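Omission of a single protein chain aside, the complex is shown with its protein chains in their original locations.
When the chains are written out, they are named A and B in that same order, and each has its own residue count from 1.
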Amino acid sequence: MRPRAAVVAVNGVLAGLAAVTLFPLLWMLSVSFMPAGAASALPPPLVPAEPTLVHYRELFLNAGMLRWLANSLLLALAITAVSLAFNTLAGYAFAKLKFRGRERLFNVLIGALIIPGQVAMMPLFLLLREMGLVNSYGGVVVPAMASVFGIFLVRQYARTLPDELLEAARVDGASEWRIFVSVVVPLLKPVLASLAVFTFLAAWNDFMWPLIVLTDHELQTLPVALATLSREHVQDNELMMAGSVITVVPVLVLFLALQKYYIEGLLLGSVKG
Amino acid sequence: MSHPAAWVFIAPALGVIGVFFLLPVAAGFALSLTDFDIYALADFRNLRFVGLDNYVRMLETPLFWQALGNTLYFVIVGVPLSIGLSLATALLLHSRLALFRPFFRTALFAPVVTTIVAVAVIWRYLFHTRYGVVNHALEAIGIGPIDWLGDPLWAMPTIILLAVWKNFGYNMVIFLAALQAIPETLYEAARIDGASWWRQIVHITLPMLGPTLLMVGILTTSGYFQLFAEPYVMTQGGPLRSTVSVLYFMYEEGFKWWNFGAASAVALMLFGLVFAVTWLLMRLSRRVAA
Partner (left out) sequence: MMPRLLLIAAWLLVSACAPQPSGREVVRFWAMGREGEVVRELLPEFERRHPGLRVEVQQIPWSAAHEKLLTAFAGGTLPDVCQLGNTWLPEFAALDALAPLDARVAASGVISREDYFPGIWNTNVVSGQLRGVPWYVDTRLLFYRRDILRAAGFETPPATWPEWQAMLAAITRQGQGERYGILLPLNEPEPLIALALQQGEPLLREEGRWGGFSSEGFRRALRFYTAMFENGWAPRLAGAQISNVWDEFGRGRFAFYISGPWNIGEFKRRLPAERQDDWMTAPLPGPDGPGASTAGGSSLVVFRSARQREAAWRLVEYLSEPEVQLRFHALTGNLPPRRSAWQDERLAADPHARAFRDQLERVRPAPKVPEWERIVSEMQHLAEEVVRGRTDVEAGTRALDRKVDAILEKRRWLAARGRAG
């Protein structure tokens, strides 16, 4: 194939795919600025003729969007902070601290990865009810305070740390905790950044469990509130798009800013090792 | 040499996973052997131990088989489509001829990080029978309006399209990294021998991607079996229950009708199915590799 034709072909296909991929998101943005009812017209408009912020105002002032935004943010941050701590401790231990049954225990954990979370949902609900955590932030945060995937990721990375460094510190008389805090954690920064981004995005986008556990309107996260709104306001196209924009834009921005870490984490868990 | 500190380090994480995941999974087994329902929730005396009755009853429920059929349809069509698209775009992006690589990679990956609920809402309007952009575009090339979400024939394909659109970027990035790990020297040798780009792909790229393909296949398949959010937001399982997935069925059984016993049985059967399919995929790959 002649080079120029090939270049055009390859980039043409890529551009076409990128257009198809981005179109729904751009359309969502565009419709969110259209006045109510404008999108239900023939032919369907692609660009607002009279852009307006009325839906955003409606969502933030009347529907309590700010509250849901705060909920999503708070829960995602809390889950990220706590699970990062717990997973890093465990991941490092599985990688570098010898103890009896370490490998077997780790294999059991890996096996648990194939169990779909939904098997646990109903008993977990009953358990949290006994603990008084249903319909509270705790109900969402507590079960997410550690994850096998997080432990796995940290372990993968921690295994590459040089043993000599740790041995030297031990010989100097430092306790395991000091070694962890002063030597290991700084070295783990890349994987911690990746895991943090990963966990935050997953927590932000989580839908099924918050749907079940949070019944109070005030406590709901953005995805759940959006799902509820969308089943109720089937008619209000433009309003729903505004809601979608608010749900999607924060994570997109976060992703664009921290792409590197996210992709690194993804690959660490999938390809390397 | 054993580090006693190790136990302190793993205790918090293992505690959480043990209490809030493994314990409920075990309890799920137990729950599936009872007829725990709303009556039992009100008064514990109304609980009955029914052994494998839930499983039998579920297997005799036509809706369960319909949900299973729908889910299998989704997996069998969606997984190859998704992986195929991911592989194709990874190959394109990896090609020396590609320009603006970072932009394309970001653009093609963007759907992965979006919230499924938001996207399902967007999809519902894009595929609206009368006012949707998709039907308008089809009309321009002469294809009559399709009732995407209202026709039992087209509802599941619409959901498959959504899932593929949303996820293909994820696997694309994995394939890209794997492609970058293939030594360039192999391709050079093939080019010197006069092999066309297609033969290079078939004889060098695909075999070298083997392990990655397997892993991606397993992850995607097990993920697709857990179809839930799309039917919940877009179709509520309709039209005519053509988009009820196994998980959606479990959700309704468990959290709409409060038959925890039956719902637990469904969840465990789903787990069994995913496990079996995963095991089969691994056996198959071992045979192909040999």
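Here is the rule we go by: a contact is a pair of C-beta atoms (placed from the backbone, for glycine too) under 8 Å apart; a residue touches a chain by one contact, two chains touch by 3 or more.
A quick note: this is a predicted structure, and the numbers were derived from the prediction, not measured.
Novice: For a quick check of understanding: of A:Arg57, A:Lys98, A:Arg178 or A:His217, which residue touches the chain that isn't displayed?
Specialist: Among A:Arg57, A:Lys98, A:Arg178 or A:His217, only A:His217 touches the chain that is not shown.
Novice: One chain is left out of this view; which of A:Leu73, A:Leu161 or A:Leu267 touches it in the full complex?
Specialist: A:Leu73
Novice: Could you tell which one of A:Val54, A:Val134, A:Leu161 or A:Ala174 touches the chain left off the display?
Specialist: Residue touching the absent chain, from the options given: A:Val134.
Novice: List every residue of chain B that touches the chain not included in the displayed model.
Specialist: For chain B, the residues touching the absent chain are 35, 37-39, 41-43, 46, 124, 128-131, 147, 149-150, 152, 234-236, 238-241, 255-258.
Novice: Using the document's contact rule, name the residues of chain A that touch the chain not shown here.
Specialist: Touch set of chain A with respect to the missing chain: 37, 40, 66-67, 69-71, 73-74, 77, 125-126, 128-129, 132, 134-135, 212-213, 215-218, 228-229, 231-232, 234-235, 237.
Simple rule for what comes next: only the chains that are shown with their structure count from here on.
Novice: Could you pull out which chain B residues touch chain A in their complex?
Specialist: Listed in rising order, the residues are 1-7, 9-10, 12-17, 19-25, 27-28, 31, 89, 92-93, 95, 97-100, 103-104, 106-111, 113-126, 130-133, 136, 165, 169-170, 173-174, 177-178, 181, 197, 212, 215-216, 219, 222, 225-226, 228-229, 232-233, 236, 247, 250-251, 254-255, 260, 263-264, 267-268, 270-271, 274-275, 278.
Novice: Chain B touches which residues of chain A in the complex?
Specialist: 1, 3, 6-7, 10-11, 13-15, 17-18, 20-22, 24-25, 27-28, 31, 39-44, 46, 85-87, 89-90, 92-94, 97-100, 102, 105, 109, 112, 114-124, 126-127, 142-143, 145-148, 151, 175-177, 180, 201, 204-205, 207-208, 212, 222-224, 226-227, 230-231, 237, 240-241, 243-245, 247-248, 251-252, 254-256, 259, 262-263, 266-267, 270-271
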